[in-house]
Each structure stands twice: as C-alpha cells, then as structure tokens.
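Shown next, in structure tokens, is the structure this report addresses.
One chain of protein is taken out of this complex; the other chains stay put.
Entry: chain A
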Amino acid sequence: MDQLLLNPGFPLLSALIFLPLAGALLLLPLRGDGACRSVSLAVTALVGLLSLLLLAGFDRSTAAFQFGETHPWIAALSINYTVGVDGISILLVLMTALIMPFCVLASWSYIKVRVKTFMICLLVMETAMIGVFVALDFVLFYVLWEAMLIPMYLIIGIWGGPRKIYASIKFFLYTLAGSILLLVAIIWLYRQNGYSFYIPDMMWQSYGSTAQILVFLAFFLAFAIKVPMFPFHTWLPAAHVEAPTAGSVILASILLKMGTYGFLRFALPIVPDATFLMMPYVLWLSIAGIIYGGFTALAQQDMKKLIAYSSVGHMGFVTLGIFLLNKQGIEGAILQMVNHGVTTGALFLCVGMIYERTHSRELSSAAGIGTYMPVFVTFLAFFSLASFGFPGTNGFIGEFMILAGTFQYDIVLALAAIPGAVLAAAYMLRMLQKIIWGGTDNPDQSWISDLNRREIVTLAPFLLFVLWIGLGPAPFIALMDESVSALLTNLQAHQAETLSAVSWLRP
C-alpha cells in the first residue's frame, strides 16, 4: 500500500491541479463577462475531460498510489510535491473535476456582478480541491486544505445573501480553528518519521497508544468540523443559506467530502489503534447526527437550510460506514460520498433555479411552482427520491450497503440508524409536495417559465448518475475495491494488538 507508482509519461495529475490555476491567470486580463464565463467553462470542461483519462489509465488491480509524481519543493525541510491517486481518492477526484463545469453553468446568469473575480475564485477552488485529494505530502495537503478556505470565504462573502458576512466569518473561523491542531499533529508525525512529510510512510507505524489517541483527537476535530459531524455542524446551514448556488454545490458535493476523506486517508491508516478505541463513540455520534439532522430538517422553512440539515444526516451515514471498519461499511461510505455529491449538488442546483425565478428560498414562496415548471419538478422529484434512498436510485445502494455493514457490526446500532431513513423521507416529501402542488394559498407564479436548455443540460448528467449508480453500481465499486481491501487487511493486523494492549480503555 505504501508504494507509489510513478508516472513517467504525461503528468496528468499536475495537469488536473494546475490547469484551473492557469485558467484563472488567463482570466486576469480578460474583459467582458461573457468571455470570462466561456473561458471558465472551457477550462473546467477540459479538466473534466482530462479526468476521464485518469479513469482510462487507472489500474484497478492494485492498491498502490498511481499516476505518481514527486518533485522536491522545500528541500531544507524535506517537503516535496508528491501526488498520486488510489481507489479511495479516484472517485472523489473524478467527481470534483466533473462537477465543476456545472458549477460554472449554474453561475451563468446567477452571478451578475464581478463575474471575473467569481470565476477566478471557482478556478482556484478547483486547483485546491483536486490537490487535496491527490496530495501525498502532508505539507502540500495542509497548504491546499487551508488555501481552499479563502476562495470559499470570498464566494460566500461577496456573492452571498443578506447575512453573508456572518456566514462567511463563521465558516472561515470554525474550520480554521479545527485545523490548528491538525498542524500540530502533522509536525509531531514529521518528527517521528525521520523528518519526512511523505504520507504513506506515516501509515501503519507503531506509535504509542497515548500519542495515537492525541493525534486521533487532532485529526478528529479537523475532519469532524469539515464533514460536518454533529454537533460541529452549525457553520454549515449558515454558509449554505448565504452562499450562491455554485458555492453551495461545491460546499455540499466536494468540500464536505474532505472531512470523510481525511478520516479514511489519515485517521484509519496512521492511528489505527486509536481508531479502534474511538470507533464506538464515533459510531454513536454518527447516529446522533442522522437523527438530529433529520428532525431539524423537518422544521425548516428555508429550502437551502432544509437540504443543509439533510446533509448533516447523510454525512452521518457516511461516517457511520467508515467507522464500522468493515468492507460493506467503507465501500458503502465511499459510494455514499459520491451519491451525496451527485444528489445534494443537484438539489442545490434546483433550489438555485427556483431562486433565480422567485428571488426567495422560502418554501412557501415556491409552493405550487410545479404547475408551471413540469420539467423542473420531474428532475426535482428524482433527486429528492434519491436523497432519501428510494430503491432504484443511487442513495438506496449506498444506504443499503452501510446498513448491511452496520447489521454485521452491531444490531442495536443498526436499529438506531434506520429511523433516520424514515425521517429523510418525511422531510424530503414535505418539500417535494410543497413545491410540486403547494396548497390553496399558492403565490401567483403564472409568469414563471420552465427550465431553459442550459438548465436542462446542467441537471441531466446528475440524473444520469443517480440512475446509473442506482441500477448498476458495480463499476464504481470495482474502482475502490482493491484499495479498501488493502486498508482493511492492514487494519485487521493492528486490531489484535490493540485489544490486548489497552483493553482497559475500552468502554
């Protein structure tokens, strides 16, 4: 697992990382909003196409990091620019690269002021996000992890809604505060590993158990805030509500996945013993998030808030799957990360489309809009069904795998998780029913037009993935299978030791 297959040919990963940045530079001298939009779309689309080459060349039979590149960066501190993808990160890289063009499309008419600045922010975001998923050097990871906050802060703070300042500062400070201890942990690991920041080297070492627990806690704080896990989620609804559509999509589809990716990439392999010790607590916290998110979503009047709280619940399922530490759970969790990216991203796009027409995110002002937007509500219905795991959609497969893994681990835990699925149906249907039919006091919407061609093109690929993963998820699981198996084999090797060494710590 700790090997890096170098890529002698075209540096594909670097191209994916730096192309958006180059695009941002290209935008600088441009004049005219139209040109900025077109160039951004072209760049993000190119990155999306290039990411397919990644898929074509990916070897599914190995758990090693592929497409590897390594170059010295700050030699004095042995910091390198090292990147590579494995089965855990490839789906996330692909998802990021493929969603970004649609974020540009979704901003086409939504963003009317400072278009150039906005597009630059989006492109810089893309560089940082792809970088985070492929970084194999901890400093590179940390720099990109923090760098991401700035464009996002600007996206919310400049193009956001009425309480944009409150939301952007809360987002920035909350996530920044979480990452401070991560840096401390990184430096400690650096000193333990012969002054190397190379991530695969840090994995599967025998650190002392107290140290492991401390490192785990540092990781946990950073990643749990990012996910966000209950009760660290309060920045999320504020940020979502105020962010423009593209910001919400990026936040929900990609940014949240970094937390769960962090657990998989760092917590499990670097501090496996601590992971085993903490596993029950994290599992129950996940359940709490599923239920809490569901109940809160039920009471929302603001569509974006509703979807934001539903994310808390869905991401609870993901962390549940990860910390089951069995194959169904982890594979289900990775699939569910992709599912949530597709479905929730699409739902935010849908809300954005309503907002562009009614200039309101209130459920009551969208009541009965379905009468005038039949094509739109057809899309919306599919995404809502996928969101609560209707069989035949992607959400069903992910949730089913995670629940199957939960049953295998502990039946009580599984019984506690299932009410979350019922709640999800209740709040999604409440929204759907209101939007499609509404009540007797529907506002007059006869002037509202249905989706235009650009909007249909924006939503259609999301629907494709909802049904594809829902009916034939095998190719997606095949991509991650080898890496997950290797991760679990290594984990099991550590399990026996932990249980005997520190059994007194177990609850």
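In the analysis below, contacts are C-beta pairs under 8 Å (C-beta built on N, C-alpha and C of every residue); 3 or more make two chains touch, one makes a residue touch a chain; residues count from 1.
Methods note: contacts and distances are computed from a predicted model.
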{"item": "Omitted chain, identified by the protein name its UniProt record gives, among \"Penicillin acylase family protein\", \"Tryptophan synthase alpha chain\", \"Non-ribosomal peptide synthetase\" or \"NADH dehydrogenase subunit L\"", "value": "\"NADH dehydrogenase subunit L\""}
{"item": "Contact residue for the chain not shown (choose from A:58, A:284, A:400 or A:468)", "value": "A:400"}
{"item": "Listed residues A:67, A:108, A:197 or A:390, member touching the removed chain", "value": "A:390"}
{"item": "Touch criterion as defined above, residue of A:217, A:298 or A:448 at the omitted chain", "value": "A:298"}
{"item": "On chain A, residues whose C-beta touches the chain left out of the figure", "value": "170, 174, 230-231, 233-235, 292, 295-296, 298-300, 327-328, 371, 374-375, 378, 385, 390-392, 397, 400-401, 403-404, 407-408, 411, 414-415, 418-419, 421-422, 425-426, 429-430, 433, 436-440, 450, 471-474, 477"}
